[in-house]
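See below for the structure under consideration.
A protein chain is absent from this complex, but the other protein chains hold their places.
Then we have subunit A:
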Amino acid sequence: MREDDERYFERMEERLDEAFDRAEAARAQGYDPQTEIEIPVARDMADRVENILGIPGVAERVRELEGQMSREEAALELVEDFVDGSVGDYDSREGKIEGAVRTAVALLTEGVVAAPIEGIDRAELLENDDGTEFVNVYYAGPIRSAGGTAQALSVLVADYARSLLGIEEFHARDDEIERYAEEVALYEKETGLQYTPKDKETKFIAEHLPIMLDGEATGDDEVSGFRDLERVDTNSARGGMCLVLAEGIALKAPKIQRYTRQLDEVDWPWLQDLIDGTYYDSGGDADEDADDEAETDDGEEADGEPSEPEGPVRADPASKYLRDLIAGRPVFGHPSESGGFRLRYGRSRNHGFATAGVHPATMHLVDDFLATGTQIKTERPGKAAGVVPVDSIEGPTVRLANGDVRRIDDPAEALEIRNGVDEILDLGEYLVNFGEFIENNHPLVPASYAVEWWEQEFADAGADVQALRDDPHVDLDTPDPRTALDWADRYDCPIHPEYTYLWHDVTVAEYDALAAAAAGGEIGDDGLLLNRTDDVQRALERLLIEHTTVDDGEALLIPEFRPLLRSLGVTEDLERQWTPADLSERARTWGAEAGDADDAAVADGGRPSPPSADPDGGMAIRDEEGDSPDSSDSADPDAAVDDAITVEGRDDDHAAPSVALPGTNAIEAVNEVTPFEVRERAPTRIGNRMGRPEKSESRDLSPAVHTMFPIGEAGGSQRDVAKAAKDRTDAGRGVIEVSLGERECPDCGEHTYKNRCENCGGHTEPYFECDDCGIEVEPDESGRVVCPRCEWEVESPEERVVDLNAEYHDALDSIGEREGSFSILKGVQGLMSANETPEPMEKGILRAKHDVSSFKDGTVRYDMTDLPVTSVRPEELDTTAAEFRRLGYESDIDGEPLQHDDQLVELKVQDIVLPDGAAEHMMRTADFVDDLLERFYGLDPFYEVEEREDLVGELVFGMAPHTSAAVVGRVVGFTSAAVGYAHPYFHAAKRRNCDGDEDCVMLLLDGLLNFSKEFLPDQRGGRMDAPLVMSSRIDPSEIDDEAHNMDIVRQYPTEFYEASLEMADPGEVEDLIQIGEDTLGTDDEYHGFDHTHDTGDLALGPDLSAYKTLGDMETKMDAQLELSRKLRAVDETDVAERVIENHFLPDLIGNLRAFSSQETRCLDCGEKYRRVPLTGDCRECGGRMTLTVHRGSVNKYMDIAIQVAEEFGCRDYTKQRLEVLERSLESVFENDKNKQSGIADFM
């Protein structure tokens, strides 16, 4: 670790210590359930593991083992320690097994997630049919968060412990084996599994597992076959068990095998059969395999016909991301569709770790549906990504209503012209970093030609790039056309990307036609003037050549025409220098299907037809059908052949012999015509659609909770404490009966529900008295409280009468608050914790006063979408260089001293940027904490925040759902984007990536003061989402290794781009580009996170997605469909189909089904009945009854669905499904004898 890193951590820990001191002083007063701070600090993973599990001695042993072996091996090593008792203090054999299994899972999940404590309920010893003992491990749903490997290894660990303890293997009964198969299938149906083993596979595993997997029921549906088994105490699916068996054992068999081989005591020979799939009955299986093989063979043969044409290298379109399209969340591009996002390689400073860089102008042009942090489901390389604004890539290209085509690189311009956009011809570039391909193990896809690649090729060709860059008259990124052409001519180097058009998106015939049109045009002062024809216009639009429409739409004016002319093989005197016959066969047929090419030879061009074998796959054709005179019979697969001839025929100037031009991709032709090389501008298009919108909002329970004090039904549905305290009950004003935990003062023996004895000021402890025999019981080590005489669990809560009125006013008085200082104080109906320990009401009053509310564990939280950032400018964070220097930042990314607010500085790993909403919320929390310290605990305030700048440098907790460990972060600035920007390692330490994940921040001292395990719900999952431990410093080796796959360089080498053209495996070029993994364990592990692309501001583009600002679902859907019409890369009919298919139809069908099998409900007492009571009225209270599903909710989407289907030309299949449903609705809801008359009856 470098010195300044050490200083950074020390500086943070200093502040942490200050907070701890203050919090300790406060808690020592005894007002809280515990007198100590309940979030211990863990300095490393070993600490976290120990703290989460609460098994002393684990940390030390883990540290010992860590240096010597892998984590998995350490987990196995620890089993021996547990068994011989050197770690953990367990007497029973099942206890030892349980401890070992939990520890293994904790180790494998870096002590962050809740799986080891919440996902494993217990291990127990049961009896086999032959009387021997076996081990049963009881799993629960939260085991999911452990991931497959840890789940599988937990079984292995249990088995290892079993064999060390000399316990017999589990022998499943036949019905149990069948039950496993049925149950896994049921769970898959109910909840879904990443991997679902076949029944045979499940049975094979169940038959051979030496450990019984069991668990608690997680679903409502029951198995139908193997019910009421003696050793399975539920008929529902046991989710935890299913996960371990399917996603653990079945999916990770090869991984487990690595470890079973190392262990002499554990022998799972059946794993090999599982891996090989040789557990099937030999007969049927062989046939199946043979069939499969035959099929593949056929397939291959078909593909590999001798005349396989050479063609452009492209990744296959993948449409999986379009599944489950949601109404109101638009599609931005269909799979690999021309006009969609163009993949560009690189990492922007706010990018990487499952994010996608999009130009802010694009965000505005897609009607603001994309904002910073909006999740998109994407075609590749991953499944989803968080959107980040990057303005150093190319923006979108649009055709305006007046016919002008413009590329928009400025967000302000985008907003200006947005209303006049006729069609979005191209969504602009889409930045994806190399690391994404490693992480997803996705083959590289062909790279767009971009300036960073060209520059290297230019240099290789002999140009002095450095000198040119220093020359103030030369702009390397956007040189003027003459310079660019000159460079291309002088050096043997491809033409600059700025003047590389998208030739691969036009057909060879179109290229030929455009050359002809150019030759027939004229050059004026403003540029090249061409006769407007549909073909010419379409070609220019696909090439993304900016132009305007002049002469009442009769002509097109291209201002920057020289590179175009050169690419078209037309001189500046407008003389065409080639004929189609000059092109090689290869160029003429490039991109055409093999069949088309063959046809070309024999085609005799009888039918006139427009160009249709276009790279759009026929989709864009429909858009043009309306205005193209001869497009009535398009979509003919070999139309391009005919078209070639048609075009040729039209072009009378050239008396060249007629040559077929079936090629759908003109890039080869261009390269044959031009003297210099022209690279493919955008060979890879990435389709995607909107996923979740970004998030930035405080986490409030529903209804919100200010004070964790139970008031039962007294406060009404609002849980209004003031109202409950005022209302008169039988027992008196504000006297209510609620359940509260009983506590006893160890000093004076006073019994109370309060944490601090009102008698003597001592700190009380929960008091357990057996209801039956009345003896006092102490909790045992595991926290269970069992009456030794009655042998049942004893609980401390009891119904008691509380004078809430007094309680409330005493609380107000003690902190000197008046009722008017807050609008409402909300309590809870009842406490959900085991001991039902309430919180002092003063805390709630102060929360209400500062308008913050509490989560179930007593903390105040703010949720936001995670995004990564590795370098920042103080300016964009609404702070200053001076402030940054105060925080310990000394130099910018180039090593220059930090002096100016706009210098780019590399972010330190635990520094985070808060969105405006969070900052405001944190300020209120800080005020609340200060008030609490001063007025309640009588201590000095800690934060004293006047304005939000005062928050800079303060510490917060970051914590993700399903985990139990918080990470300390430091606030360094603010952003208007609705996301939490932080170092990717910070997110990874919380076990999040940035593909739309969200998590929360808490203010440090709020957590220390107010969090208590005593508040956590006494139920499965109760300890998830609670900060049971905190990491004060991030060790990059101990975080989710996904983050290590992020590339951290300034430039990708030429070799990388070239490898991408061959769709190389990312592993092949990994050595060329440094990734985070490469610096792990070195002095540089906290440094040197370079980026290839800059962005102007972290919060460019809209602050909020339109999805959040638009009103109801219908408005959103209208906007979604409207946008789909505008985007060239989107097939709006398909979108409409999917919306109907995924949204309207399920809604209609589901509601109709619900209607005809519905429950009914009493309007007066709320009692629900499975079926209408025969009495007609409520059986409980005689009140009026009503349906729970009404006609209105069943058919609310019927009309709009039909309208959308009509308007967007959906398939007959879809329309007919709607028709059938509409008639069903009529049949159910209309009286045959008294049909409602339609408007038609009056016409």
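Criterion: a contact is a pair of C-beta atoms (placed from the backbone, for glycine too) under 8 Å apart; a residue touches a chain by one contact, two chains touch by 3 or more; residues count from 1.
Heads up, the rule we're going with is that contacts and distances are computed from a predicted model.
**Student:** What is the protein name, per UniProt, of the chain that does not appear here: "DNA polymerase II small subunit", "3-ketoacyl-CoA thiolase", "ABC-2 family transporter protein" or "3-isopropylmalate dehydratase"?
**Tutor:** Looking only at the record, the undisplayed chain corresponds to "DNA polymerase II small subunit".
**Student:** Specify the residue from the set A:531, A:1019 or A:1216 that touches the hidden chain.
**Tutor:** For the chain that is not drawn, the touching residue is A:1216.
**Student:** Tell me where the left-out chain touches subunit A, residue by residue.
**Tutor:** 224, 1145, 1149, 1152-1153, 1155-1160, 1170-1176, 1179, 1185-1187, 1190-1191, 1194, 1212-1213, 1216-1217, 1219-1221, 1223-1224, 1227-1234
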